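Just one protein chain is left out here, and the rest sit where they should.
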Amino acid sequence: MIKRLQEKVGKLLREKKVALVIGYEMAGDGISTTPCFIEREDEVERLVWNEHCVYNLSRYLIETRELASSPSPKIGVVAKGCDVKSIIGLIQENQIKRDEVVIIGMECEGQFDVEGERQFKVEGLKLKDKDKDKDKEGKLLEKCKACEVHIPKVYDLLIKDDRNSGAPEPQSPEVNAYAQVEELEGKSQEERWQYWKKEFARCIKCYACRQVCPLCFCPQCIADQTLPQWISPSPSLKGNTTWNIVRAFHLAGRCIDCGECERACPMKIPLRKINKKLGKEIKEMFDYEAGLDSEAKPPLADFKLEDPEEFIR
Amino acid sequence: MTEVLKPGSSEPPENIYLPHLAAIKEIREETQDIKTFKLVFQDEELRKSFTYKPGQFIEFSIFGVGESPFCLASSPTREGYIECSIKKMGKVTQAIHDLEEGDIVGIRGPYGNGFPVEEMKGKNLIFVGGGIGLAPLRSLIWNVIDRRDDFKDVIIVYGSRSIADLVYKDELKQWQNTPGVKLTLTVDPGGEAEDWKGEIGFVPTILEKVNPSPGNSLVITCGPPIMIKFVLVTLNKMNFSSQQIITTLERKMTCGLGKCGRCNIGSVYVCKDGPVFTYAQIEQFQEEI
Amino acid sequence: MTEKIVSKEDLKKILEGLMKTSELLAPGKEGDLVLFKPVKNPEEVFFAYPNSLKPVKEFFFPPREELFKHEIREGKVGLSSEHQENRKRVIWGVRPCDAKSLLMFDKMFDGEYKDSYYLEKRAKSVLVGLACNEPLDSCFCLSLNAGPHAKEGLDVLITDLGDDSYLVEGITAKGEELFQGCGKESGEGERTRKKELEEAAKKKIRKTCQPPPDLESFFEDPYWEKVSRKCISCGVCTYLCPTCFCFDLSYEGRDCIRFWDSCSFSPFTKMTSGENPRREKKTRYRQRVYHKFSYFKKNFGEIACVGCGRCLRECPVKVDIVEIVNQCSKDKTKD
Partner (left out) sequence: MTESREPNTEQQEEWQPKIIGFLCKWCSYAGADLAGGSRIPYPANIRIIRVPCSGRVNPLFVLKCLENGADGVLVSGCHPGDCHYSEGNYYARRKFAVFKKLLEYLGVDPRRFQVSWVSAAEGEKWAEIVKTVVEEVRAAGPNKQLSAPVDKCSGAPVKRKHLKND
């Protein structure tokens, strides 16, 4: 799979179909990967593909497009099924044009919880040992367990998994994608508040959640505005709560559940649980799912006469 | 490097973040969006003991809103008060413009190095200012006028976008009438009126016309970055060396104490090692100014 | 300097005692995170951790700190700065790298303008170090004049010798005081054991940080543009860095507060006029590298990095500052 990826990317660069390809390369630790930017054909050997390619590289599309100096404005991006959803989101919101990107779709069996490293950071275990004694299922990222897009819905090139010959495996997950959300919904109001209060209290306002998010592209974030200062810049429970609510709400109907915010959060605030809840409500109320159709109107920029209004007096 | 305080060994030092209280004594409207505030410290002792150099700055606190650095526009030769000229730009400056006489603000400082007044003695001084950039120069100009015998000839070239944007209009007249001071005013083309007696043109052009001689002279310039850039070209043409050119730099100076970490240019902290630099020093910086 | 051997039981008793007489902070688990927390139960004190997620700087330079309040009382404006609690504070289980970082903070917060908030907290604190026997792959303290068993900045150092026995080495008087009247004298065998552990730990640290001596000459190199590309400009590396001290000041209601800020953020240097000397990501990343490896060294004689490796471990996109610093001279010659 890696060989074919490298060949295809090499060809794209050689034929000047793209100015640059955003992909994955091995990180210094020899296990995890890190984003890389390939501009020359002789660099393609850096590209890798494995189960540690967690990053959603579409995050770099907007700023890379601005940097690309070559006559060909196209950017190639290595993308998993989930990442493609955010590319669709970016096209839908007029941040990039479809013909500006070459999507190198990857058939993906699921990414491993490299952040399970956290355990190794905590216990001092070596990642390699850790890898050995855990079965594949246990290592899968939470979002991958309920994945419906092992093969991206949209792509220009598809790199298929060598191990899967013939028809792709059935894409109906048995896992309930909303299990964690439903568990929390089942708790009392006070329990929920206590839960989130504790989580938000840890926030250090590093804004990694915002910075890593492919759909957080506002030139000036509302959190950085000073006239008026909507969100207190210092980390305190009050400001943290407001920030986390605003962040999630700005992504309502837009979040494609790549889970990057939660992965990036050094304090491990379960941000996906909030995004997921909003996704669930929007699906139920407005029958809309983000990242599927670049022509669709975003749900909060749309309405139907018969939208639910039981909550209104 | 100073000696590190050994834990447990010293008296608690004074609080460097706590501002002094000052009352607004007078507000003068210079232009549509620039006001000059005359401030008097609440503490009588401090009124006497507060000393500073032209070119230094203070941190101006609006309680409940924020704190921003402003250069001192008054001259230390005029005791008992300080003045700042402030343009309405953002959150803090807007709140400052809403103040009235008698309101209480906080002042920390003075900070920074200030102009090398001692070195200027016995020299011809050429002031080149643009817009609100005249504020720090004003401090020095009054200082020079008040100690007139210590300095040689004074040339002032000052310009702004339009007549309405000229600051210290009354004082400009006083400077003009001071012996040994030559003041040239200019406004950008289109900013003039029918009865305008000054020059029309950008500051660098007018400076070239005034054509000061570099012999035994120092140039002190302050204004928008684009003006400074072309003033330097002009001065270069007129054979001024980079040691003869002094300017003050602008950075976001949140603490004024060389600690908060945002005003540095390389290893130099503008708030502590500056804001006044000679152009010769600036040429040494790696980062662009 | 005294050395003694104490048992796990002894340590527990000491912790119990300290809980009563002072504010005791020690690493504890919070979910999957290891964080320093006030100790409520000595049993919860966590020993088997490589390092805490957040460095101990937060107890000297808190993420958010109230500096003073303004009040209107009887028709007058008053400023009040709350007196800090002067109760002794014991920070237990500090890793040597974090202790060293505080010496750099000392240089920063002392000096011409003395920061009383920092210095008061510093004066009332005792740092009980815990030697690192199991450094991580991402640790690189050895190449920065520190080490897994280094004593610099600590008041006392504890080494886990295994078998429930600990070697306690007093470094300062206030450190020794904590262990007065407990344990027994250390023997030759125990000292050898400690030496062995130290050597073994040092061997495990393979990562080295070797900034080129002429880092300044690469300032304008296109290298910075290249290596900063994947950086997402978040504040993780700076907030979790034990030597990063940048902050901002602001008013929140009556309080004037100081809080952490980061050179990675674009608004950090943005002036009201709209000018921003470090608008580009490249310039911000370069500032971080140069501040640590050049400017701080120029101003204070030392590289502002202790090799704790947090920025490597926690970076959301695995930007490796060590690799970037080490490579910059090689890359230059190649191009």
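Order as written gives the chain letters A, B and C; numbering starts at 1 within each chain.
Basically, a contact is a pair of C-beta atoms (placed from the backbone, for glycine too) under 8 Å apart; a residue touches a chain by one contact, two chains touch by 3 or more.
Small disclaimer: the values here were computed from a predicted structure and weren't measured.
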| item | value |
| --- | --- |
| Candidates B:Asp43, B:Glu79, B:Asp98 or B:Glu283 - the one touching the absent chain | B:Asp98 |
| Touch criterion as defined above, residue of A:Glu7, A:Asp42 or A:Glu185 at the omitted chain | A:Glu185 |
| Interface with the unshown chain - residue positions in subunit A | 181, 184-185, 189-197, 222, 230, 236-238, 241-242, 245-246, 248-249, 252-253, 274, 277-278, 281-282, 285-286, 299-303, 305, 307-309, 311-313 |
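In this text, only the chains that are shown with their structure count from here on.
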| item | value |
| --- | --- |
| Between subunit B and subunit A, distance of the C-alpha-averaged centres to the nearest whole Å | 49 |
| Whole-Å gap separating subunit B and subunit C, where each centre is the average of the chain's CA atoms | 39 |
| Distance from the mean Cα position of subunit C to that of subunit A, given in whole angstrom | 31 |
| Touching two or more other chains - residues of subunit C | 248, 250 |
| Junction residues of subunit B, two or more chains touched | 90 |
| Subunit C to subunit A touching residues, read off their complex | 29-34, 48-50, 53-54, 63-64, 134, 136-138, 226, 229-230, 232-236, 238-240, 248, 250, 252, 257, 259-260, 262, 265, 267, 281, 312-314, 316-320, 322-323 |
| Residue ranges of subunit C touching subunit B (in the complex, touch as defined) | 67-68, 70, 77, 79, 81, 103, 106-117, 119-120, 122-125, 174, 216, 219-220, 245-251, 253-254, 256, 258, 261, 263, 268-273, 275, 277, 283, 287, 290-291, 294-296, 298-301 |
| Subunit B partner contacts - residues on subunit A that touch it in the complex | 226-227, 229 |
